[in-house]
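Here the complex is missing a single protein chain, while all its other protein chains stay put.
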Amino acid sequence: MNAASTALSVRGLVKEYVRGKKVLDGITIDFAASGLSAVIGPSGTGKSTLLRCVNRLVEPTAGQIHFGGRDIAPLKGRALREARREIGMVFQEYNLVERLSVMENLLSGRLGYTPAFKAWLRRFPQEDIDRAFALLDQVGLGSFANQRADALSGGQRQRVGIARAVMQRPKLLLADEPTSSLDPKTSVEIMGIMRDLGREHGIPVIVNMHDVELAKRFADRIVGMSGGRIVYDGPPDGLTDDVLKTIYGGESWLAG
Amino acid sequence: MIYALGRLDFSWDRFVTGLDNGARFIGRMLPPRIAQPDSLAKGLIESLEIAILASSMGILLSLPIGLFAARNLMPVWATWPARAIIAAARSFHPVIVAIIFVKAVGFGALAGICALVVASIGFIGKLFAEAIEEISLKQVEAVRATGASFMNVILFGVLPQVFGRFIGFATYQLDSNLRNSTMVGIVGAGGIGGTLFSAFQRFDYDFVAAILLSIIAMIMAGEVLATWVRGVFLEKGKVDGE
Partner (left out) sequence: MSATASIEQRRWRRFTPRQRLARFAVYLTLVVAIVLSARTVEVIPEFLYDAPEQMRDLLERMWPIAWSHYPKGVHEALVETLHIATLGTLIALVMALPVGLMAANNVVPNRVVNYLAKLVLVSSRSVNSLVWALLFVAVFGPGALAGTLAIAFRSVGFVGKLFGEALEESNRGTIEALEATGAPWSSRLAWGYWPQVKPAFWSIALFRWDINVRESAVLGLVGAGGIGMALDTALNLFQWDRVAMVLFSIFSVVVVAEIIVTQIRKKIL
């Protein structure tokens, strides 16, 4: 994979929350500049930590994260914020600012580019507002702009969460268990929206999930993690029962 | 408790004599009479001015202090001094603080304003810090993840979560400053309190009654105003109701 088509390149990433206990044990992986990759694996295996290390919501203990032509692992302050605004993130529990309207939540995706004074007065460029309306239409919430976020259902909130991340015009979209709090039908819709928006805006998407079927259905590439290491990396077709056994261990759960 | 009663020199006799006194006292209060309309009006207006200026300055100052005192957002080097300021501002009754300021800046409204600014910082600063410590950090994290600057994280991630409660504290403090601005005059820090105290000392009980009634009227008007402000800001936020 050459540098131009690589969006994110992680090298020897290690994270220890407690000294000596490696949650991530030297992860090395590249993500291409397009397509949806699903990271699967049992709970507590470091999927979430991996994603959060990428946008530095969690501080990596060691290793490099190459993104946008530089290693962002040691960045601080302004440089870190500038890296973050190019990485969109979708959260498991949506993490919308509950007491703000849908529109304000979308516009918060532009905060990395907006001076505090203008943000306070809600003076966002018309261009941003147009984009927000267009994105709301795309996620099917065209008429919800002035609703308060806490008045929405889970599926609607996650749509807003995705639209907020895309508002950033990110060069990479991370999604941390975006469907774990949703029912199966809504989960499929949400995954569809992420795949489609990713394609349309040319954003590579990395999704953490534990639903193997959903991952197979939507992902172009599957990364299997177990015990803080990558144990599978390949196309969805390659996820045989044997592979799943290495990822999740045991086999009784596979029966039926 | 009986020990306490004994220590305080309560006795039935004293109580009965008191009731007798009380009847005469109330008799002398009625009908209320505005003996010195000028000093009454001047005192009331000055109290109002003290309350308004002290509240606006106190609220403005307590915002950053409260924010710095919130342990979930700020490092220890910021919370420690902020919490010390709040604790110091809370430890004395506004009237005692007023005594100190009367000595420092002389008799008059300025001392009253300073004393109530201190009281406002103590009260709002503490409650504001506590409100911030109870917010959902997930929402803050999401705003941080967009690459927002520190100020923008505060504006979009923190303030919306505490705004409703802050309006509640601020209007409550305006109310409370209005009440206290009528009292600081007792120690010479301006406002109607001085007029009230001297009327008491001259046994002008009918004037005392008039002053008390006008104070109560002013405080009630203040409450109506506070309710209006709360209504305007919390209109869509019925969820905000604490």
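Quick notes on this structure:
All chains are identified by letter, namely A and B, in their written order; residue positions are counted from 1 within each chain.
Basically, a residue touches a chain if its C-beta (ideal position, glycine included) is under 8 Å from a C-beta of that chain, and two chains touch if they have at least 3 such contacts.
Keep in mind the model is a prediction, meaning the values are calculated, not measured.
Of the options A:R122, A:R169, A:H201 or A:R217, the residue whose C-beta touches the omitted chain is A:R122. The chain omitted from view is touched by exactly one of B:L53, B:A70 or B:V143, namely B:L53.
Which of B:A35, B:L110 or B:M151 touches the hidden chain is settled by the complete complex: it is B:L110. Within the complete assembly, A:S143 is the residue of A:S5, A:T28 or A:S143 that touches the hidden chain. Against the chain not shown here, chain B presents residues 1, 4-5, 7-10, 14-15, 17-19, 21-22, 25, 45-46, 48-50, 52-53, 56, 91-93, 95-96, 99-100, 103-106, 108-110, 113, 179-180, 182-183, 186-187, 190, 196-197, 200, 205, 208, 212, 215-216, 219-220, 228-229, 232-233, 235-236. Remark: the residues of chain A touching the chain excluded from display are 101, 103-104, 122, 129-130, 132-133, 137, 140, 142-143, 145.
Operating definition for what follows: only the chains that are shown with their structure count from here on.
Chain A and chain B have Cα centroids lying 48 Å from one another.
Those residues of chain B that touch chain A in the complex are listed here as 136, 138-139, 141-149, 151-153, 155-157, 160-161, 163-164, 236-237, 239-240.
Of all residues in chain A, those touching chain B in their complex are 55, 57, 81-89, 91, 93, 95-100, 104, 108-112, 114, 116, 119-120, 148, 150, 161, 164, 168.
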